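Please find one structure pasted underneath; my questions will follow.
The block that comes next holds chain A.
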Amino acid sequence: MREEIIVRVGAKVLAPFIIMFALYVHFHGDYSPGGGFQAGVILAAAFALLALVYGLEEVQRVLPPWFVRGCAALGVVIFAGVGVVTMLLGHNYLAYNALAPDPTHPEHGQHYGILLVELGVLVTVFGVMATVFYLFAGRKGQAS
Partner candidate 1 sequence: MTLDLLLTHYNYWVVIFLMMVGFYILISRGNLIKKIVGLNVFQTSVFMLYISLGKITEGTPPILVDGYGEADVVYSNPLPHVLILTAIVVGIATTSVGLALAVRIKEAYGTLEEDEITGIEAGIEPAGEAGG
Partner candidate 2 sequence: MTAHLILSLLVPVAGSALIVLLRRNENLREAASLVTAGVLFAIVLRIYGAVSDGARPEVILAEPFPGIPIALEAEPLGVLFALIASFLWIVTTAYSIGYMRGHHEKNQTRFYFFFAFAIASVMGVAFAGNLFTLFVFYEVLSLTTFPLVTHAGTEAARRAGRVYLGILFSTSIVFQLLGIIWVYAAAGTLDFAVGGILRGNVAAGTVPVLLALFVFGIGKAAVMPFHRWLPAAMVAPTPVSALLHAVAVVKAGVFAVLKVTVYVFGIDFVAELGASNWLMWIAAATIILGSLVAFTKDNLKARLAYSTVSQLSYVVLGAMLANSLGVIGSGMHIAMHAFGKITLFFCAGAIMVGAHKSEVSQLGGLGRRMPVVFAAFLIGTLSIVGLPPTGGAWSKWFLGLGSLEAGQVGLVAVLMLSSLLSLAYLMEIPLKGFFGKPAGAGQGSGHDDHGEHGHHGAPKWSVAAIVVTATACLVLFVYPEPFYRLMTMVTGP
């Protein structure tokens, strides 16, 4: 597959678009279908595509396994951390209103909160999907 120049170029061209699309899905989640989870999946799929075309090692040089693993954990920390922050601000767990204490416009705090937790979801899902993909793909050589 490595010799197929069209595939290589195609993948190279497509990948940024997929990543762009993922980010669009993420940030436009408020207005249309989509959000952190779908974006994370798509993002991971982009790298999976690159890995299929260029080989696992190449992609792992850009995105080392420890990095994606860290992402998987980081996302959870972000999400749960938002809750802890709102708690420290004197509100209930995950009560985003605490993030922008403006009684007339509670939605501001909600915006920040949703943005942050969606980011957490994105990071975790991307990290997890990439990790799982690496592990399955990386095992190929060892199977008897």
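The rule is simple: a contact is a pair of C-beta atoms (placed from the backbone, for glycine too) under 8 Å apart; a residue touches a chain by one contact, two chains touch by 3 or more; residues count from 1.
The candidates came about this way: all candidates are chains of the complex that A comes from, given by their letters.
It should be emphasised that the depicted structure is a prediction, and the values quoted were computed from it without experimental measurement.
Within this complex, chain A is touched by candidate 1 out of 1 or 2. For chain A in complex with candidate 1, the residues that touch the partner chain are 31-33, 37, 125, 132, 135-136, 139, 143-144.
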